[in-house]
Structure formats: structure tokens, C-alpha cells
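My questions will all concern the structure given below.
Certain chains of the assembly are absent from this excerpt, and the rest are unmoved.
Residue numbering begins at 1 within each chain, and the chains themselves are lettered A, B and C in the order written.
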Amino acid sequence: MRPSGRSLDQLRDITIETGVSKYAEGSCLIKFGDTHVLCTATVEDKVPGWMRNSGKGWITAEYGMLPRATDSRMQREATRGGQSGRTQEIQRLIGRSIRAVTDLKAMGEMQMRLDCDVIQADGGTRTASITGAYIAAHIAFQGVRRLGMIKEIPFTHAVAAISCGLYKGTPVLDLDYAEDSNAGADANFVLAGNGGLVEVQATAEDVPFERDAFDQMLDLARKGCDELFAKQRAALGL
Amino acid sequence: MRPSGRSLDQLRDITIETGVSKYAEGSCLIKFGDTHVLCTATVEDKVPGWMRNSGKGWITAEYGMLPRATDSRMQREATRGGQSGRTQEIQRLIGRSIRAVTDLKAMGEMQMRLDCDVIQADGGTRTASITGAYIAAHIAFQGVRRLGMIKEIPFTHAVAAISCGLYKGTPVLDLDYAEDSNAGADANFVLAGNGGLVEVQATAEDVPFERDAFDQMLDLARKGCDELFAKQRAALGL
Amino acid sequence: MRPSGRSLDQLRDITIETGVSKYAEGSCLIKFGDTHVLCTATVEDKVPGWMRNSGKGWITAEYGMLPRATDSRMQREATRGGQSGRTQEIQRLIGRSIRAVTDLKAMGEMQMRLDCDVIQADGGTRTASITGAYIAAHIAFQGVRRLGMIKEIPFTHAVAAISCGLYKGTPVLDLDYAEDSNAGADANFVLAGNGGLVEVQATAEDVPFERDAFDQMLDLARKGCDELFAKQRAALGL
């Protein structure tokens, strides 16, 4: 029934390649089907001014897309003169999601910058970004731990994200672009490894949707994230 | 138990004054306690270029805050050189929410611009904005109908919004600023008059939250929005 | 003879409501007929870098207008990417006018920020802003005095402003928008309570005007400001 031929609760092929950057403290190239995101983690030994002497660390994220990551070329944000509202919304979401599973106190006064750059886009770039950013951050924390600056990886849980939608009224998992542009509702779920909810965003397209449909999408997301957690552990060798 | 002394499912005092602008086609001043938002609707007889000859209308929203709407003065966005990511995120949400209950085809080729300007802020400015923008838009549509440009008000349902949160672990309705800054989760629900969901946004603060807590917040939001729908009808004389 | 039906030397209805902001150290909503301006004063305990250790205080002003304050909606300056030249010209005028009647030395090292936001515009927004900003600043200084940080309100005089113009060749006082857009000259006078001149700005429209006409406009302005000084004293309970 789905344009992609997948079953309602089936993820796209997910692959994660780590160590793809020569310079970054942590990195991976994560693919959700034809959506490819390069995630890097940069460690800096100083926090923003407003956090100094708090004894706590900080994590921020930035998001970008290559101009020809999409079917028709998009204008480069650097030539437009700034990031769009959509870009800022996504990068704030990535940052909040990773911070929600981090013990900032255990991290100590250090800053981690996560960059998620979409090399190719086919729907679900924000969910692939969050899922990959966790991996890049984990690898970077491992390096910091090897240097003795922290004792434990300061994550309280893993975190992953997946989209769901109503395709012809039926809840489906992990929409690609063709499915997303025809969906009757569009939802992104960021879930923690312990079963907790980190972020829920659901938006009606054209008409309001039923609570029951929402509950089914959340069930699908739980299933999908459980598969993503397994992929993350495999990539990290845990 | 709440800093505001309200019961868990109690809204702040809500007042709505319509016709507050001499020039706007529709307007209201909506107050959720000490949060005061001036909402105006402007009707323009041409749609954006990309919609021309589609036979459909369009609705957009902009959001702003006076510099001393808050406890400590904020820098004016016009002097910062642009709108913040947060501002853009909110105004996109307002626009999406109103469009989700509008029959854009029935509206015809016309554009409505909704301006939500926060005169005073004490938490919940985006939910007050959506609730008030619906009223300003409705009044503006009434004027357009009087002119014979449309036959019916093109709203398929009413729409209202309210925030919920986990205050000391317990779900509560309609957070003010003091409650919001200590909440363990922060959620905004945009609901339609027919019981449908228009937008759901829930964010964990510090730690992930349980699905059960989420469900209770959604129940609270339904109760709160039902009260807001009644206020809207009274303000509109329906 | 005037479109407004007022006599040549008659002000519009002037009302001043103080204490309209929950947060600002001083505030008022001033109305010159259908021109409504919200003025707030913010006290900060540090001066700009270039004034540090001067022992003197500083006062600045900012000016803004809600997008639908006018008959046809204006673009928001925050979305335009900055303040227009007109906005900057007005806010520099407000700041200079208030500083001209302030003993900055007596004020001590503290900064006052005055925000004048036009809620509705019908001509004369800059004169209403100056007249109201003085009141907001006075109230804020009263609070500072109560805290013992200053001994006296550091104003040397009151200050108020009013516009004049040549309507069909005849000098008239306090132009509304309909009168202003047809005036043959446009003048703004900022006067001090002791009869002194703080700022004079007169501009010919289409053709130069006579010195005699200028002198009559200045006489009208003096009369108008004397009424405004009385309104200010009443609002401040002096």
C-alpha cells in the first residue's frame, strides 16, 4: 500500500558508518534509505559565557543541507544571509533531544557541538540527525573519557528519533519524501532508551486528526526506535 | 500546590476584548492572566506568487513581543537585525494551526495576515496567540462575508490552544511563567472544536517523561480547550 | 475648517494612564486622540562602556510600531532585517529630548531605557512618545529615589512635544493623520517646562514657508505644551 512498498511498521534500510571524519572527535554517516546525514561532534573546553562557573557542561547542535541534497536545488543559506526558521527549529530540536538524556553535571565544564549536515534528503532528515548525533556524541565522550576528563559517559539513556504519519488515513512508520508529502498528519517522536518520551511533535495536514490515530503512531514509533537503539549499540560496539 | 494557587485543572482568568483596533479588519486583546496579546487580522486581496491562480486562499501569522513585556527587558528584534529562531517557530505554529481548521478553497484567492503582539508576557504566549488569532480571523471573515466576497465563514472548526506541564511530577493545566520555569515537561496542545488534534508539542526538561503523564496532560488540555471554545463563542456572539 | 473639526489651537483629547505594565519600572499609555503609545522605562544599574567611571547616567530611547497600527499593514521591522531610517531618527529625537532636561550627573551611574511602542497611529506619534516617555521616566525615577539611590528626581524641567502645521496656509496645532498628509509645512516642537526650546524641526512640503508662519506655529506649540505639562502633572500626581 505504501509507495515505498514497505509494510506499515517497517523502517527503511538503516546503515551507520562511524569514524568518517579525520578531524572530528566523533562522527558518523547515518543513512535512513536515501536520506544521508553526516554527523560530527566537536569538543570544546569552554562553555558559553552564561554557564561559566556552573560546573556543568553544554551541548548545542547545528543543522545544514547541501544545496543539491534535494530534487530541485535549494538556495544555500550562506548566500540567503542566514538560516531559515525551519533550520533553526530543527537544530534546536536536536540540541534539546541530546541534552535531555545527558547528565550535564557529570559532563563537567565542557561544550559539545553537534553538526548534522544532510548530504542527501529523502524525508526524515531531523530524525536521522538526532539518531546519528547521539552516536557521534557518544564516540566523542569516549575520547574524553580516555583522556581522563570524565569518568563515565554522561548519557543517562540512549536517544533516537523516528517519524510517523497518516498515509491514506493509516498510521505508517518512517516516511520517505513521497509518503511525507501526501500524509494527512506528520509526527516526529524522540524517545529514550528507557521507554521515556523526550519530544513529541505532531502536526495535522489539512484536517485535524483523531487521538486514536495519534496513539497508534506513538506505538509505531516505540517499535521503530527499539530497532534504532539496536543499530546504535551495534555501531558503538556496545 | 501550584505557585499560582490554582487547582491542577484550572485555567487562569481568561478575558477577550474584541474590536480593539481602529484599522484592522478583525482584532482582539486576549488575556490569559497576566499574559496579554493583541491579535489583529489583515485581509489582502492577493495571495503570494506561488499560489496565484490556485483558486485558494492563504493565511500567515507573525508574532512579536514588546521589549518590556517581560520581567527583564529583552532586546528588540528589529535592532538585533532579525527574528529569533523561537519567534519564527511560534509564528509558523500559529499559521499552521489556523490553516488546519480553514477551508482554503472556500476562502477564495485572498490572503489573511494574523499579527500576534505580546504586550505583556507571563507564560503561554503562543497558546493565547492561537486562541486570539482565531477570533480576530473570524471577525475579519465576517467583514469579508458582509462584502459578499465569501458566502460562509470558511472555518471547518474552532481552534484553541493551551499549555500543560509536569509540576513536581504532577500534570497541571495552563502554566504561568513561574510554573513553567520549574516544570519537568512542557507541552502545548492545539485542539479543534470537533475534538480533533491540530498540533501536539511536548518537550522533556532534564529527563524523559512517561507516556502516562503525557496522556493525562492531553486530557487536561481537552478540558481547558473546551472552556476556551466557550469563551471564543461568547466573544464572537455565536 | 480643519478636517477634525477642531479649532486652530485645539489639541486632540489627551489621556494618560500610568502603571500599565506589570514589570516596567515606569510606564504609561498615552493617547493623543486615536494615536496610542505605550511608554515604558527600564532602569539598569550599568551604563554603556564609553561612560563607565564618568559618574554620570545615561538615557536612551527606542521606538517601534505594531504592524497594524496603521490603516494599511506595514511590514514588521524585525522581518525587514532592521530599523528604518525614520525609526532611528525618531528614537534619537526622543532620547535627546529627555536627556536635555535631565541632570545626568545627579542621576549617577545608571542607565534608563525608554521604549515607546505605537499601538495605534493617527499622526503625531513622536510627540506623543516624548510626552509619555517623560512620564514613564519620572515614575521610574521615583522608584529609584525610594530605593535611596538618588536624592532628587534628576529632571531640571518637564518636557513635552507637539506638532504644528500649515493647513491650507493657516497654522494649526496637533495634526492628525488626515491633516498631516495635506499640510504645507510640518513642524515638531519639543519644549521645556521653563519656556525653553529643546528641539525644533520644521519642514516645508512642496514650497518654502514664511518666517512669520513659523513664528505663529511656535506660539501655538507653546500654548499646546502648556496644556500637556498640566496633563503630565495630573498623571504624576504633582
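As a working rule, contacts are C-beta pairs under 8 Å (C-beta built on N, C-alpha and C of every residue); 3 or more make two chains touch, one makes a residue touch a chain.
Since this is a predicted model, take the numbers as computed values, not measurements.
Here 3 copies are displayed; the structure file describes the full homo-oligomeric complex as 6 copies.
FYI, only the chains that are shown with their structure count from here on.
Setting chain B aside and leaving every other chain in place, the chains that still touch form these groups: A | C. Relative to the whole-protein C-alpha centroid, the nearest chain centroid is that of B. Taking each chain's centre as the average of its CA atoms, chain A and chain B sit 28 Å apart. Between chain B and chain C the centroid-to-centroid distance comes to 33 Å (mean Cα coordinates, whole Å). Along chain A, no residue makes contact with two or more other chains. Taken together, the chain A residues at the contact with chain B in this complex read 82-86, 88-89, 91-92, 96, 100-101, 156-157, 187, 191-192, 194-211, 214, 218. Across the complex, chain C is touched by residues 21-24, 27, 34, 38, 40, 42, 44, 62, 64, 66-71, 73, 76-83, 87, 113, 115, 117, 119-120, 122 of chain B.
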